[in-house]
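Here the complex is missing a single protein chain, while all its other protein chains stay put.
Chain nomenclature is as follows: A and B, assigned in order of appearance, with residue numbering initiated at 1 for each chain independently.
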Amino acid sequence: MSAPFNRAKQASGALTDGEAALLDVVDVRVRYGGVEAVGGASMRIAAPEIVGLIGPNGAGKSSLLAAIGGQAPTAAGRISLGGVEVTKLAAHRRARLGIVRTFQTASVFDRLTVFENLLVAGCGFPGAALTRAIFGGQAQRSLTERAHTHALRVLDELDLQIMRDSYGWELSGGQRRLVEIGRCLMCSPRLMLLDEPMVGVAPHLVKRIGETCQQIRDSGVAIIIVEHALEVIETFCDRVIVMATGQVLDDGTYEDVMKNGSVRDAYLA
Amino acid sequence: MIAIGVDGGREHGLADRYPASNCTDGRDRSQLPHPRPACAGNLGTAAARALTVVTWTLILQSIGFGLVTAAIISIGAMGFTLQFGVTNILNISYGNILTVGAFAALIAQRDHLGLVLTVVAAPLAGALVTFLLARIVFGLFARRHASSFDLIMVTLASSLIIQYSIDAAAQGQEFAFTFPAGRTLHVGPFIFTTLSLALMGTAVVLLALLMSMLHYTRMGKALRALSTDPQLARACGVPMRRILNLTWMVTGALAGLAGLVYVTNNLTVSASGGLDFLVLVVAAALLGGAGSPMGAMIASLVVGISTEVVAAIGGSYYSQAAGLGILAIVLIARPSSRTWGGAQRDEVTV
Partner (left out) sequence: MSYYLSTIVVFFGVDLLAAWGLNIQFGWAGVPNFAFIIFQAIGAYSAAVVTLGPDSGANSFQRYILGAQLPFPLPLLVAAGAGGLLALIVGVIATLRLRRDYQAAVFLLVALIASQVVSGDVGLFNGSNGLAAVPQPLAGPLSSLSLGDYQWAYAGFVVVVCVATFGLIRRLGKSGWQRGLRATRDDEAAAGALGLNVAAMRLQVFVLGGAIAGLSGGLLVGFITAWSPGSWGYAETFAILTGIILGGAGNIWGVVLGTFLVQIVFVEVPSFLPEFGYPGLIDKLEWIVIGFMWLAVLVLRPGGIVSERRYRAGATPVRR
């Protein structure tokens, strides 16, 4: 998928330099008030793949996602995207470097139409600049045109054409999830973080979302999915990371992880 | 908003003007959070005064006045914190309930109903008006899943309605209010009247009553459950409607009483007189933590004493600004006011 807008090119891409992984999370800690939600978690994604992040409630999965995405401050540790350190960057700057995410409660813009939702994502921050709003210009026009075209294509892929002019609040839960994913597609990301994307979604949509994720991975994007439904994890994920009480317990394929005794204990405890 | 007459001149129509009564320069020490604008001065003279006039006696005396101020603020603050803790609504019209209480007492006094009925009229009126307002107006919006922001706008609209209804009925006038102050007593460096001691006693008694209700009665425990987690409380079978009715009536009564208590010190009843006082009440309530009467009491002491000391040093202009500043800082700095990270409590319970 072509990038409709310029963003900072990674200094040393995974293609040219074998050392810089797509995502490198080293010993990250996240604290909310006095509570440590994530206590020294590490993970590494070298190549585009779908990584499932599972664990019992309160394991720190969403907090880790928030730390990677920039919604939560990292108390300690390092996070790098393609060799570029992002630990201290604000969320919107990380987004410009190629991290997109969905949220636990579907974060569709309620009073914008589905199409506008996609446009916001597609035009990104250059399209939302005040100077461009006042002075216009050819760059803005072509950017908007490309975003329009891209949005129509995404609507097609996700089969959302009918809902194109519906407001966000008019959508059902599953449709909201799809629009959220559609927004992620508009950005041509390098890393996608999905926080429980299947919650409240009808089974056939679950399949569609899962297959879309696989297509996205095939086009060169890494995806981390936080999910509770283990069937989803088993079917669509290449790798699984298990967390419990803020720590990473295990990291491997679904079969290997499920054989791990401490993983079973964590779920039963 | 400006209405103009046909002659083309400009009259101030809806431009809200607070009755420009004679100003106060903060030297009349029997006065509380002053409703009248501070006398014109400027920052230079205030600083000069601060350097020359301040003595220890003055500060100690201010602390004494601060205790009385704290008692008066605390009654309103305990009501507000309870109401806000349960409903999650920043109820701006709470200030107007203060006014309702004051006017109820005024009317009782004018009708020569005796001291007891005068004192009782204020909380009764406060409870009644609050209950009606909550059930009729706030409830209407809560049923439509209005957010806490929608509700603050509703309370602001209600505030305008109540304030100007009272103002219209009162024909825009202020009224003198008399209340027996009793003897003046010197307790060490402090100067108290019987009345101010009674006020402090009332505040303490009310605190004790509220604390016992919250911790030892079933209704009280249900109320605390509701403040903490309304959905869970509902699921556990807490009688929501009854508890909420109780909350509105009790906090409304406290507001009405606070309004009366305010004018016993201030001796003037006016439709717009409560705003400065409301700022201190809300500041104390939020500083002490939503839903905690004890917190409200402690915070009232902090707010009351500090504003009196600042008034003694710098004049009432600075103490009013200090009150506003404290509230602004409390609103910004409270952890629960942040929206970052996780779900914030946006829903209201009416």
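In the analysis below, a contact is a pair of C-beta atoms (placed from the backbone, for glycine too) under 8 Å apart; a residue touches a chain by one contact, two chains touch by 3 or more.
Everything numeric here is computed off the predicted structure, so don't read it as measured data.
One chain is not depicted; across the entire complex it touches A, B. In the complete assembly, the contact with the undisplayed chain comes from A:A151, out of A:L22, A:V86 or A:A151. Among B:Y94, B:F141 or B:F177, only B:F141 touches the chain that is left out of the view.
Here one chain is not drawn; of B:V68, B:V154, B:L195 or B:A284, the residue touching it is B:V154. Contact with the chain that does not appear here is found for just one residue of A:G60, A:G82 or A:G124, A:G124. Taking the complete complex into account, residues 1-8, 10, 12-18, 20, 37-38, 40-43, 90, 92, 137, 140-141, 144, 146-154, 156-161, 163-165, 167-168, 171-172, 275, 279, 317, 320-321, 324-325, 327-328, 331-332, 334, 336-340, 344, 346 of chain B touch the chain not shown. Residues touching the missing chain, restricted to chain A, are 69-71, 90-92, 95-96, 99-101, 103, 107-113, 115-117, 119-121, 123-125, 127-130, 132-134, 136, 140-141, 144-145, 148, 151-152, 164-165, 167-168, 183, 187 (touch as defined at the top).
Everything that follows uses one rule, which is that only the chains that are shown with their structure count from here on.
Centre-to-centre, using mean CA coordinates, chain A is 48 Å away from chain B.
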